[in-house]
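Shown here: the complex without one of its protein chains, the others still in place.
To keep things simple, chains are lettered A and B as they appear, and every chain counts its residues starting from 1.
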Amino acid sequence: MTGRPRRDPRAERAARQVGAGARPRFDLAQPPGGAGIGSSGRLRRDPRAEHARLLVPGGDRPRLARGGGAGIGAARAAAPAPAVRVVRVDDPACLVVAVPDLPDGRLDRLDRQVLGAARVLADAASGAVVLLGGAGMPDLGDAGPAGADRLALVDLAADDPDARAAIVCAALAALSPRHVLFPDSDDGADLARRVAARTGRGLMTGVEVLTARQAIRPCRAGRCEQVSAPPALLTLAADRVAPYAGAVREARPLAVDPPPAPPMAGRIRASAPRAADPATMTLAEAPFVVAAGNGVTDFALFRSVVAGLHATPGASRVVCDAGSMPRAAQVGASGTVLDAVCYLAFGIAGAPQHLQGLGRVEHVVAVNTDLHAAMVARAGLSVIADAQRVMPAIRDALAAEGG
Amino acid sequence: MATAMRAVVLLSAGIDPVSGRPAPVGTEIRAIGLARALGARMVGLHAGPPAPVLREYAGYGLADIVCLDGGEADPVAALAGAILSGALFAEGPVELVLAGRRASGGADSGLLPYAVAERLGWPMVADVAQAQRAGAQQAGASPDLDLEQARPRGARRAARVALPCVVGVHDVAACVPDFVFAQARAACLRALPCGLDGPPPVAEAAEERAYRRRPRLIAAAAQGTGGRVLVDPAPQDAARAIIDHLRALGVLPPPAGS
Partner (left out) sequence: MALIVACLAWGLVACVLLAALGLARRWRRGRPVRVDWVAGLAAVPRRYLVDVHHVVERRPEAARMHVPAAGGLLGGSVALMLAALPALRGSRAWWAVVAVLFAAALWGAVLVRRRRRPAVPSFLSGGMFLWLPGALGAYAGGALLLALGLLAAPDGGSPLLLAPLVLTVGGAVGLLVQFARGPMRHAFAGTVWLAAHARPGRFGGGRDTALRPLDLDAARLGALAPSDFAWTALASFDACIQCGRCEQACPAFAAGQRLNPKALVQDLVAATRGGGASYSGSPAPNAPPVACRGGMDAPIIGAGAMIHPDTLWACTTCRACVEECPMMIEHVDAIVDLRRGQTLMLGQVRPGAAQALRRMRDSAEPGGRPLAARADALAALDVPVLPEGGETDILLWLGEGAFDLRHGRTLQALVRLMRLAGLRFAILGAAEPDCGDLARRLGDEATFRLLADEAIATLNARRFQRIVTADPHALHVLRNEYPALGGHWTVQHHTALLDELVTGGALRLAPRDLPPVAYHDPCYLGRYNGEVAAPRRLLDAACGTRVEMARHGLRSMCCGGGGGNPISDVDGAARIPDLRMAQAGAVGAAIVAVGCPGCTAMLEGVPAPRPEVRDIAELVLDAVVTA
């Protein structure tokens, strides 16, 4: 209790709110540090550094790192925050363990949110957040900024989910935390359920609201929600709890008793994930889709450009109707709704039905002759030109690089 | 010639998320398709009384559905008990249990297949998109299953697991069987006593209420609302701008030489 800085999660949350609409929206990148909050004795933060931490280098437009994609943020700038006070928790009342996925050994977007959620629970109980990760992670320097007081690194079996769960269970038994949080990603959800099944404890999956007092998750096909006190084990749904944005935490290494050898090892042998071939993967899963519309007439050229960009080909309805592209390539309400990071549209004006297919696409690039096309309004980069003339230029530019 | 694998498909009485009407769960339909692709003999297994919606699963290719009356009190014990009882197949014990990713209409936690696997003492592999029997089996050795797990962004991970095992099926599994009304009509829904002994576990009391849609956190967008617009550039400039932009987004790998 000695001089430990106190935080006000409510105020921090309020500071991240965007706009004044009826529905609250939160800006992840905006640091809480607005005029109304700072009072004496409060932590000082460096919003610039925190923003830079999330930035992906390159390009004229700043882009904040988001998780999942291999290759994204591969060269993230290791921008160490200027030495500000590092917050230490020496004598925690309890432990809250976060078990992030750590794809490629780094915290991804959801991992940071899990740590943020763990922080919420730990702060309410004067506890400490323990990041439980695999030994030999190359780049966990941002565990402290992300909110970890402790760093418990154990040798997690990468290729056997059974063994991995056994090790995590052993580590948890050693730590006896009050709460354990997992990301509700494919790997995190799998691990959490294995741990829950093995320990026989209840698991609250896909939590969407988490405060110190309650956790809420959807149930009954998303038509109802369950409300309870924060449970011992939970998985956190993506983009529901803000990542920690307070002062850098200590991330002190914590020795955990070496876990016992799992008794049933070897039943499952998993290999490393292999990325899909963009040319053949299904449109709904594709991270990068390049699509052709009415403005494209040379489809051999279009396919070569798509191949050169290592993208998955898509098309508008008119193009599929005409038989120039297979129906499986159709993007839109009556075709496939995308979940891509980026969508590059050649010669697609953007009928409402088509734009519905871009539901969750983050970045749109449009090549179109019409400056007032709906697709241009949706795009982050628009080139007002004939797609038939731009495509050969892209193909040639890529060929020049490759050669 | 290997004999057909004996597979159990776990079925839930789902509801449709849009309409709230009783409806089969998509991943459980795919589980039926996966078992079919393996050429397995199938029995559907449901912990609870026979419900009309189970007939719809039959339409996707399950001729025989066993309902464990009273099993809803402790589904894990009821299902595991039935699977181990030997009552499901006359030819031998169950070799494979297939389940959807998560049910739709109950707690929807996705925990049940794991708990059943734990109870059976069998390995569990989740998020499976494709399965086939591993080739080159030793005579007498327990056969293996080659699985392909779906990972985000279309990635796949191969996994090999020894039978008997529990397999959770992912939404992207392409093996959706055809719905045949004549099969649904002809299916046999057998009610079996669930054979639970001892009191059911005490369910945790969680308050339940109507779902409230809440905003998701948004990723911080780039500065400014509108995008960059290049009007009538030279094709080479346009190509360069697009390539650079794609590289900045991280969707296009950097040039081979660099």
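Rule of thumb we're sticking to: a contact is a pair of C-beta atoms (placed from the backbone, for glycine too) under 8 Å apart; a residue touches a chain by one contact, two chains touch by 3 or more.
Quick caveat: nothing in here was measured; it's all calculated off a predicted structure.
Across the entire complex, the residue among B:S19, B:S85 or B:Q132 in touch with the chain not shown is B:S19. From the set A:A173, A:A322, A:L371 or A:A399, the residue in touch with the chain omitted from the display is A:A322, counting the whole complex. Residues of chain B in touch with the missing chain: 16, 18-19, 21, 23-24, 56, 59, 176-183, 185. Interface with the hidden chain, as seen from chain A, comprises residues 294, 317-318, 321-323, 327, 334, 352.
The rule is simple: only the chains that are shown with their structure count from here on.
Once the centre of each chain is set as its mean CA position, chain A and chain B turn out to be 23 Å apart. Taken in their complex, chain B has these residues touching chain A: 14-17, 20, 102, 104-111, 114-115, 117-118, 123-127, 149-162, 165, 172, 174, 204, 206-212, 214-220, 222-223, 226-233, 235-236, 238-253, 255-257. Chain A contributes residues 18, 23-30, 54, 56, 58-64, 66, 68-74, 109, 113, 161-162, 185-187, 189-190, 193-194, 196-198, 202-206, 208-209, 218-228, 238-242, 264, 267-276, 278, 281-282, 284-288, 309-311, 341-342, 344, 362-365, 367, 371, 376-377, 379-385, 389-390, 392-394, 396-398, 401-402 to its touches with chain B in the complex.
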